[in-house]
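Since the structure comes first, as structure tokens, the remarks are kept for the end.
Removed: one protein chain of the complex. Kept in place: all other protein chains.
So that you can tell them apart, the chains are marked A, B and C in the order they are listed, and the count of residues begins at 1 in each.
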Amino acid sequence: MPQARVHVIPTSAPDDVSGLETLIAQGVLDPSRLVAILGKTEGNGCVNDFTRAFSVMALERFLGPHAQGVALVMSGGTEGGLSPHLITFESLDDTGESDAPALAMASHVTRDLDAHEIGTQAQIECVADGVRTAISKAQIRGPDDVAFVQIKCPLLTAERIACALYPTATTDTLKSMGLSRGAAALGVSLALGELDETTANIVQIGVDLNVFSARASTSAGVELMGHEILVLGMSAAWSGPLIIDHAVMSDAIDTAPVASAMSRLGVGTTATLVALLAKAEAAPSGAIRGRRHTMLDDSDISSTRHARGFVGGALAGLTGRTDLFVSGGAEHQGPAGGGPVAVIATKRH
Amino acid sequence: MPQARVHVIPTSAPDDVSGLETLIAQGVLDPSRLVAILGKTEGNGCVNDFTRAFSVMALERFLGPHAQGVALVMSGGTEGGLSPHLITFESLDDTGESDAPALAMASHVTRDLDAHEIGTQAQIECVADGVRTAISKAQIRGPDDVAFVQIKCPLLTAERIACALYPTATTDTLKSMGLSRGAAALGVSLALGELDETTANIVQIGVDLNVFSARASTSAGVELMGHEILVLGMSAAWSGPLIIDHAVMSDAIDTAPVASAMSRLGVGTTATLVALLAKAEAAPSGAIRGRRHTMLDDSDISSTRHARGFVGGALAGLTGRTDLFVSGGAEHQGPAGGGPVAVIATKRH
Amino acid sequence: MPQARVHVIPTSAPDDVSGLETLIAQGVLDPSRLVAILGKTEGNGCVNDFTRAFSVMALERFLGPHAQGVALVMSGGTEGGLSPHLITFESLDDTGESDAPALAMASHVTRDLDAHEIGTQAQIECVADGVRTAISKAQIRGPDDVAFVQIKCPLLTAERIACALYPTATTDTLKSMGLSRGAAALGVSLALGELDETTANIVQIGVDLNVFSARASTSAGVELMGHEILVLGMSAAWSGPLIIDHAVMSDAIDTAPVASAMSRLGVGTTATLVALLAKAEAAPSGAIRGRRHTMLDDSDISSTRHARGFVGGALAGLTGRTDLFVSGGAEHQGPAGGGPVAVIATKRH
Partner (left out) sequence: MPQARVHVIPTSAPDDVSGLETLIAQGVLDPSRLVAILGKTEGNGCVNDFTRAFSVMALERFLGPHAQGVALVMSGGTEGGLSPHLITFESLDDTGESDAPALAMASHVTRDLDAHEIGTQAQIECVADGVRTAISKAQIRGPDDVAFVQIKCPLLTAERIACALYPTATTDTLKSMGLSRGAAALGVSLALGELDETTANIVQIGVDLNVFSARASTSAGVELMGHEILVLGMSAAWSGPLIIDHAVMSDAIDTAPVASAMSRLGVGTTATLVALLAKAEAAPSGAIRGRRHTMLDDSDISSTRHARGFVGGALAGLTGRTDLFVSGGAEHQGPAGGGPVAVIATKRH
């Protein structure tokens, strides 16, 4: 039975690979077994955030041939006290242990989209197929055992719009990021059975925000035209001490469901928190529990930066940790103003 | 016996006084009994934040002669999901009730400082005297019954530095804000017996950050050269359902002491949360619980903005409320990277 | 014959009226003759810029009944070295001088729009009527003698959208500012004969950016639902030493047409520069003279802030002055990426 291994590694800069290096030297990280590396980098997380690409370049340079096939998903923005870090996901060979079920994972890369497919039903279908494939690869029995699907999806650039064969969903490049994140999330939703085919065919992407996935986390990047999908879940075919559960925050300060998920995993008693992944966004309504927020009216700080720092604070207050993977832009990922959360823990011996 | 009344009033803009107007029309707020109005406005909370002065101008225009003698303390910055609001503090006449002890309050205005006194031991002494006077006015028995001291203190401008009779503590106007906040906080500390005279005479303001008040909250403003002091505490000479307690967060995510204070007040069982006041700052060490934060290195967003949003998230996650008075710049107010918190609740009938 | 008087008054803060006060005390400014006050305030010039409203509140408080009927048009944003200031426009009685033609001016307030009219052909018509009225009031012979039309126009808020009787042009409040500015500019264009009725009926507001006025400068504000129009031009019915001319910059660094306008007025020889008003925007193409700019991709600084600072620098380098009225958001005001400029000078004796 395969076994997952996860490390959360602090970084001192976007190009800092010294933590990886140390773990490899210590023999506790095997670069040839890497499935994915997620990273929080300290840029603004918006259009001109080059810390993501810088981090990827540094990782590729460091990993060399081992980088091949590894999903490298960087999320910009460590606002407030959030701490830049990498999360490595390794799939180890059968270790003789049989502590099943346990955390299972697999990554999958979809076909490239044509520019006019971004942010449309075609993207929903493409992602749904990809997620189904990854679930199968991960030997996860079915959608119900999936805890989290992290996706890197494409966006439109001025050049891609100009070269498109058919009209694109938008001509606004920033808006295309939201549409692509939203369509990718709906693709997850379809694959997980949260959404039926009929609704998938008629849902208005970016508009019908009450249609969402409780387990999707998507981010758009300029460097690909397809999708890099990482599926995380529980499987009886995997062994080891790692376990995962998920929650949905209904708004930016709704920490109770996360506390429940941690409790279900035994965090604080039989288990220890390893990593937490969450999506954050400014409530489009302009209010949280009936009280006005100013995130959407602030022309000095992007609302995504506000949201990450604030939700990051709520989750750090809950967990006592600041190296949390809180990512912005939660279109169709959890309810409007809220977002999905995954909690990974390790059982104590 | 006097009785305190406190309203938390949402605002739709810095100059929005409609909430006040409504409460007065409803007969539940008497402008002639106002002792202080604290407000969170939606500016950047830094040097060029004009929302504070705009709010004060609107309040003075609205209150007319009633504004006389009312401490108007505006704090800029509602980062993350924090919600702009006003907190009114009224002192009502003897109402026949005898639900003592209860929340007690008084305000006091100190003499104007000379420019060269700002950020020095002279300011510490001046504030300590003022706080003692306010405690006495509020009929609070002694320092131990004081829960929170909110102070508006002066700052240096280029013009004040140029006209000063003696050299000023700094020639950097932004730095003068921190020194003034720090000296005012140490003045509170001295008045409350947290600090002895000998230490007060030798403490290096802005440097010896391990010397702090657990109950001071100070903010600097250009519009005064003295101090507006608001003392809040418990007193057997006051009646009514309002009660107050305080806590110290040791770092930005240390919500446990606040939960304890709420618990001591019976919030959630015998009492209901009315208002929460807190100070926030980016840990000068550059780390929270050993994990690097990036607030001090971000040249796009001031660290005070990061800190308010993040600590605001932690406290909103705890309390389920976003209309919290979270204020930045916590020099000598709580330990470095942490800050003092006051919780006001009302007993349920 | 009436005579125009113009003062450019430095301000030390958005609410600074001391310069006005001094000029009134000196007898060189008569508040009862004010037609308009334009002001550059030091906010971000975007959605949450409260320095404009703060300045208006301070001016209204200071002017008292004299504020009645005076167009108060504040433009936020003094990026780079631009200097905050007020420009007062007075219309004095016949002074016996007959130095005609001279600077002529008049202001006019249009009817309030319904929310669904903002950013539509209805707004174009409404503004065109208002501009024609103002031209007539100003005794300017015809459109060709108009040099500049400054307009404050309305915008949509969430509340206005919700209460609208018919669907609004957009549900995005920020976008409504651009549509309103654009429609108002096209209204000027129609009144000045730059645009014919047929085109006005079919032009796509915010899209057909090659249709523009060479003399319109419009800014959107939340505080009105109609338009405050200030028309400036030359008229044989006015006397005095003030003269005005205009230019169109074809891009952000196209200073030559401005130099020509100054030269035509005799600035530097027979005349002295009094005031300069200009619009600035980031070229929507993403390039200036074929070289990429990054203003539209910067998620930390709004492109309007970049554009004001940069164009401000170009015009300050040309004129040797930094108290220039450079305003952002130039939809249908000059060609895409460029903008109209007005130059006011005074003849030397």
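As a working rule, contacts are C-beta pairs under 8 Å (C-beta built on N, C-alpha and C of every residue); 3 or more make two chains touch, one makes a residue touch a chain.
Treat the numbers as computed from the prediction; the structure is a model and nothing was measured.
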item	value
Touch criterion as defined above, residue of A:Gly19, A:Gly43 or A:Gly119 at the omitted chain	A:Gly43
Residue touching the undisplayed chain, where the options are C:Leu315, C:Ala330 or C:Ala345	C:Leu315
Of B:Thr120, B:Thr170 or B:Ser302, the one touching the omitted chain in the full complex	B:Ser302
Hidden partner chain, residues of chain A it touches	13-15, 42-43, 48, 50-51, 53-54, 57-58, 61, 300
Positions on chain C contacted by the hidden chain, ascending	10, 12, 42, 44, 78-85, 252-253, 255, 282-283, 288-289, 291-295, 297-298, 300-301, 305-307, 309-318, 320-323
Missing-chain contacts mapped onto chain B	44, 46-49, 158, 286, 294, 297-300, 302
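Simple rule for what comes next: only the chains that are shown with their structure count from here on.
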item	value
Of all residues in chain B, the ones touching two or more other chains	42, 300
